[in-house]
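Right, I'll just put the structure down here and ask away after.
Of the protein chains in this complex, all but one are displayed in their positions.
Letters A, B and C name the chains as they come in the text, with residue numbers starting at 1 for each one.
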Amino acid sequence: MLDKFGIAKRIAKELKDGYYVNLGIGIPTLVANYVPEGIEVVLQSENGLLGIGPFPFADEVDADLINAGKQTVTTTIGSSFFDSALSFGMIRSGRVDLTVLGAMEVAENGDIANWKIPGKMVKGMGGAMDLVAAAKNIIVAMQHVDKKGNSKLLKRCSLPITGLGCVKKVVTELGVFDIVPEGFQLLERAPGITVEYIREKTEGHLLVVGEIPEMVV
Amino acid sequence: MLDKFGIAKRIAKELKDGYYVNLGIGIPTLVANYVPEGIEVVLQSENGLLGIGPFPFADEVDADLINAGKQTVTTTIGSSFFDSALSFGMIRSGRVDLTVLGAMEVAENGDIANWKIPGKMVKGMGGAMDLVAAAKNIIVAMQHVDKKGNSKLLKRCSLPITGLGCVKKVVTELGVFDIVPEGFQLLERAPGITVEYIREKTEGHLLVVGEIPEMVV
Amino acid sequence: MLNKLVANAEEAVKDIQDGATIMLGGFGLCGIPENCINALVKTGVKNLTCISNNAGVDDFGIGLLLNTRQVKKMVSSYVGENAEFERQLLSGELEVELIPQGTLATRCLASGYGMPAIFTPAGVGTEVADGKEIREFNGKQYLLEYAFDSDYAIVKAWKGDTHGNLIFRETARNFNPMMAMAGKITIAEVEELVPAGELDPDQIHTPGIFVNRIFQGVDYEKRIEQVTTRLKS
Partner (left out) sequence: MLNKLVANAEEAVKDIQDGATIMLGGFGLCGIPENCINALVKTGVKNLTCISNNAGVDDFGIGLLLNTRQVKKMVSSYVGENAEFERQLLSGELEVELIPQGTLATRCLASGYGMPAIFTPAGVGTEVADGKEIREFNGKQYLLEYAFDSDYAIVKAWKGDTHGNLIFRETARNFNPMMAMAGKITIAEVEELVPAGELDPDQIHTPGIFVNRIFQGVDYEKRIEQVTTRLKS
């Protein structure tokens, strides 16, 4: 089974040289720490920054320089600042190659729900609806089951939808899944996890073709 | 009768302190030379400049700094540069207080034609259609009659229209006219010009209310 | 009078009436018009509709206006940092309209650019689309979203000049340039005010034509929501 760092590490293997990438809050943010050697990616922050650098040293903290999670950050070589309209312009026009975000639920048809739990507090969708409606390649990083043990990989989302049919891939502590017409296609098992176990924890249709390798993280 | 400098001078009296003004090519450009003392206006050039200054001295000429007529210009104190989308954004959203442009024809309902003569060369509308469709206050500077002696203040435009019902005021070598529901309302006569002469040269409906003063330029 | 200078925040906001719609720049607490928010608390103006990406925190930013019950309605994309906000929302005291962040930005842009409406794919198939017109272009569905109609826009810039030209700094730019273009009356507060002519015309982010009032702000706290650092190794 993977911990959150393992999930981030596995997703980092999806990065390609020259990618512009938007990383959501939580596990997705950790992906930045595992960019494979020899490739360069540019992290986009929808509040108006291309080229997010590492967290600042304590004496470098700058109130004007934050990421979309409101954390203080730094810039990198070649960074640029821009306004929110241009930021979502580059997202909407498909310039961001990869978006990684968390989810409460993903359905076997690629629907995602991650912004609202009716009857509880509504924090808002922030930029998630724009990202999922426009990004070419969306990977979801999340736990396979919720705190009550219910599967989050569903036949159909029960929570209010963030976007329709947009998720391409899901990485959980149990495995890696592509969204294909038939449902969740299992590509890799987390270390020590069996296909049977994954099947048990997956409510949506699980497609298992041939031998499923254990992932190398 | 006014010459082109007189027309420009008379239009300059319409300027108010703090106005942002777009001046078209030809007579309108001359208006900049007659800004009344004690007021400040900012000239907008739709190719991306707020604050057009005077023509440069010969040793100041800069290929990167031109107005919408492609003439070399300078900046003024407080100038800013921007792209064409923002430039027409400020025009379209009504931030430009006054637009002065030339015309081939103006109709008594405020229609204007100034971009095309069918069968002859078509140079294009440039920014004129955007300006006339959006500006709050449009003054036309033009000759009262064409080279053949035909009135350019018409019941209805015969040439392809640039914009509908948008002209507020017309200044010609013969007089100053407001466009009102009834047609061209004569406000001032050019020095030495009679109401009768103006009536003769005006095909569209001319409204004359009371005594018409001779203009003071 | 190209000089748009007003003395201070109190003078800049004094004509904002009960029931007004105001836009406030900033993302989280970054790039927010601190001085004007404080001045609005002082004038006590009520029933405001606030268009702002976020709603501040309990004791800073728009949170201050929520504490004094001056806000009737919030139009935002994310409001999850504010307990008083939550209380007012759950009790029905506060109306909230949540809209996607890109839609929020682009509806401001539309106002500034004189475009009555725009099309965006954000929210198609979600409850955000309820009651909205959907249109297909090239096989993809888009929502028709309208330009904002806001009485005032209140923005914060890094530098500004007396003609209203503005320059923003780093990610404090965010929504400020679009909102500066989208208000019927635009008020700008700046960290550093200079005479017209001192800013490089090529570097101005918001041309002065969009700004009606400008003043030199004071006592900026520039609070940080999440100070996140790394250790020197």
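We take it that contacts are C-beta pairs under 8 Å (C-beta built on N, C-alpha and C of every residue); 3 or more make two chains touch, one makes a residue touch a chain.
Since this is a predicted model, take the numbers as computed values, not measurements.
Contacts of the undisplayed chain with visible chains (whole complex): A, B, C. Across B:I161, B:V176 or B:A190, the residue that sits in touch with the chain not pictured is B:I161. Considering A:T29, A:N47, A:T75 or A:T202, the position touching the chain not shown turns out to be A:T75 (whole complex). Touching the missing chain, out of C:Y78, C:Y142 or C:F175, is residue C:Y142. Although one chain is not drawn, the whole complex shows that of C:E34, C:E170 or C:E189 it is C:E170 that touches it.
On the side of chain B, the interface with the absent chain consists of residues 45-49, 54-58, 60-73, 81-85, 87-88, 91-92, 111, 121-130, 133-134, 160-164, using the contact rule stated above. Residue-level contact of chain A with the missing chain is found at 17-18, 20, 40, 42, 44, 50-51, 75, 77-82, 85-86, 88-96, 134.
Considering the complete assembly, chain C touches the hidden chain via residues 106, 113-121, 137-138, 140, 142, 146, 167-170, 173, 201-203.
One rule holds for everything that comes next: only the chains that are shown with their structure count from here on.
Among the chains present, the centre nearest to the common Cα mean is that of C.
The distance from the centre of chain B to the centre of chain C, each centre being the mean of the chain's C-alpha atoms, comes to 36 Å. With centres taken as mean Cα positions, chain B sits 56 Å from chain A. Not a single residue position of chain B touches two or more of the other chains.
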